[in-house]
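Of the protein chains in this complex, all but one are displayed in their positions.
Letters are used for the chains, namely A and B, taken in the order the chains are written, and counting of residues starts over at 1 for each.
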Amino acid sequence: MRPVGPVRSPDGARPDNSGFTRPVAGLLRAVLGALIAIAALTGLAAPALATQQPPHGTSSQPAPPEQPGLPVSGTLRNVDGTLLSGVRVQALDASGQQVASTTSNTGGRWELTVPTPGQYTFRIDRQSLPPGVTVLQGEVVRDVAPGTLSLVVFRFGAQRAGLQTSASATALRVLVDGIRFGLVIGITGVGLSLIFGTTGLTNFAHGELVTIGAVLAWTLNVTFGLQLIWATLLAIVAGAALGAATDLAIWRPMRRRRAGLIAQLVISIGLALALRYLVLIYFGGRSESFADYTNQVERNYGFISITDKDLATIVISLAVLVGVALLLQRTRIGKAMRAVADNRDLAASSGINVERVVLFVWILAGALAALGGVLFGLSELGGTVQYEMGFNLLLLMFAGVILGGLGTAYGALLGCLVVGVLVQVSAQVIPVDLKYLGGLAVLIVILVIRPQGLLGSRARIG
Amino acid sequence: MIDIASLLANGIAALVGPSAIFFALLAIGLNVHFGYGGLLNFGQIGFALVGGYGMGIAVLYFGLPLWSGVLVGIVAGVVLALLLGIPTLRLRADYLAIVTIAAAEILRLITRSTSMTDFSGGTQGLTGYGGSFRQLSPFDNGRFYDFYGVRFLGQDLWAICVGWTVVGLSLILVFLLVRSPWGRVLKAIREDEDAVRALGKNVFVYKMQALVLGGVFGAVGGIVFALTTQSLTPDFYSPPQTFFAYAALIIGGAGRVFGPVIGSMIFWFVLSITDNFLRQATAGSNPLISFIDNQDVGAIRFVLVGVALAVLMAFRPQGIFGKRSEVLLDAR
Partner (left out) sequence: MRVEVSAEVPAQPGARKPDPVLVIDSITRSFGGVRAVDVAHLEFQRGWITGLIGPNGAGKTTLFNLLTGFDRPDTGRWTFDGIPLSRLAPHQVARRGLVRTFQLTKALAKLTVLDNMRLAAPQQTGERFFGALLGTWGRQEQANTGKAMELLTRFQLDAKAHDLAGCLSGGQRKLLEMARALMMDPAVVMLDEPMAGVNPALTESLLQHVKSLRDDGMTVVFVEHDMDVIRDISDWVVVMAQGRVIAEGRSEALSANRAVVDAYLGSHHDQVLEFDADGNPVGQTAMLVAEIESELEAAIERGQDLSA
């Protein structure tokens, strides 16, 4: 009988995820991932889970027994792709004492063990580097926890010109980074804002639409080897379907029952929680990278150097947002959407089929969220996907959307851009792990000064 | 094989254990917010964080005695409530929800930030602030006490006794308040703010008082829990925890004095049993249930809580025992 000694954390954090096997059950899992997500929305989650999860086979290893040390490893790869051997790597504990060191083998691989869980600084010994090789990031701070595979990546390369250039060049780079991030937030935020505008619902599960989009694209890309662009297109279609399913299965019935605002908010957060952890079960707790567009180098365009994928992110986001604007301004359905957002009753009485418009908004929002998820992973998370990415983005979306004016489409966009730039600018002055703080602080500030947001109307908020 | 006796014993231990206490206190706070005041606080765990960390930092960093650390923790809860309430309590319910969940996440990020290591211990968290709490224990801290097969370590037993005492006092406070004219105003506000304004009540002040009171219960929950576990780790205070408390509250019945406590006990009893069952059933080389990975059990409880929250809110907002006509959660 197990005594209830020290309290186990109700957090239930997954202790070990290293047993995750991609290729074998990949096909099944991909389809099932989508199934589970959709099934969860239609209330079939339990049976879907019960029948569909394939056995893990060899992967379900018992939790590792108490070990005297924790392994940390990595591979040293120069920018040109050559593997660096004979380079010394040191591990320093919090007080700066060296606790372990090792030298990379011919495959560039190194591995060492640290004595206890905790935070360590891993450092490349520059003296040991082959001549001509320079380090970009030679020090990495990392939490080492039992049961997880700790990988440390150092970055090599020639000193970028940008690092030595003037403050104005840095400012430009930060601005471009900010705009890129802001556009990505905007792509997802517009959907959130339109849903709010047309239905009055603050969709706390919007972040999960983002995550699911990214995870689906990752599955198609990595597991099935589909090129990322095609994978993304399919993910967008799936995102649209998911958006539609959410509306039809949950929110339309809720509206029909005239569920109150508070009930709807609690339901949406419950949904968010269920979806997020379904993704965790399916995808695992680690960051996984896309198969394409890794290892990109910056190209110099005279006034700015930027990687292809970042440039593509900006171009795609802009194109999509212009498309959304044209949709809202020019098409019948777009005008109807604006009309419903403006005054639902008036729109209904002037013959607009409000439910159809709302469904379309959900489809659009779902598609945008999926695209936003891929772009977010590609550009902001270094080409990786992670189960909590959507939730992290959600908070910034809220900040942007409220800053711009909840319920407005263009306001949302503007607000998200501001938040994106603010996050990147603030990262210059505050520690990187507090990067999102500025974006969230703006949320509180705007509510104090101008709660309806930059472009919102005052009738909506009270 | 499934060991039913241990399932039950663990379940009963969970029924009265530190988690049940912690979430009962969080849920008592949420009951004041959500059940009586109609305020949607999605960041209750943030109040627990400032309570626990307020105490820990006061003791370890500023060298204050534990009792004043407890006061610091409570004051931190009050301050947080004021900060979050001032911009949002005049607006639609969504805004408070958004700001509280964002604030809880901000607080977690700050406490775990490496730049704060000196102050809040970074990802390692804090330990060693609560030794004097254990010294007060009348039990033998290292001994196991056996109650018909349910065993508690002495130090936990002490924390559990203190915890339930705090829960009891909190319930008395809530009871006195909600049956008073103050509680009547709060319930009226939950139903129709404008009607109450027209009767000359300052709705903002009442909402703020409710927010502060509920936040203080959250902070006290954080303090009690931090004294029980004798350690503060930032990632424990993650946003989903708030919704465990919501689930407990809604199961027990929002807007009833005992709702959060009964809900929290049921919640942890059920969770402990399903959790242990799943862990046992999926463990070993020939598991009883093979389609769920043993490692996924922790995540499954979050899925279950999320689904339960949505389903209860949609179909049984009055909780398991409540009467439909009594709930007002569906009011705007």
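The rule is simple: a residue touches a chain if its C-beta (ideal position, glycine included) is under 8 Å from a C-beta of that chain, and two chains touch if they have at least 3 such contacts.
The structure displayed is predicted, hence computed values, not measured ones.
Taking every chain of the complex into account, the omitted one touches B. Across the entire complex, the residue among B:183, B:221, B:239 or B:260 in touch with the chain not shown is B:183. Residues of subunit B in touch with the missing chain: 173, 176-177, 180-185, 187-188, 191-192, 194-203, 209, 213, 326, 328.
Here, only the chains that are shown with their structure count from here on.
A straight line joining the Cα centres of subunit A and subunit B is 28 Å long. Considering their complex, residues 5-6, 9-10, 13-14, 17-19, 23, 34, 38, 40, 42, 83-84, 86-88, 90-95, 97-99, 101-103, 105-106, 109-110, 112-115, 117, 122-124, 144, 149, 151-153, 156, 225, 228-229, 233, 235-236, 238-241, 243-244, 246, 250, 271, 282-283, 290-303, 305-311, 313-314, 317, 329-332 of subunit B touch subunit A. For subunit A in complex with subunit B, the residues that touch the partner chain are 1-7, 9-17, 19, 40, 43, 45, 49-56, 59-60, 62, 94, 118-119, 141, 143, 202, 204, 254, 259-263, 265-267, 269-278, 280-281, 391, 395, 398-399, 402, 406, 430-431, 433-434, 436-437, 440-441, 443-444, 447-448, 451, 460-462.
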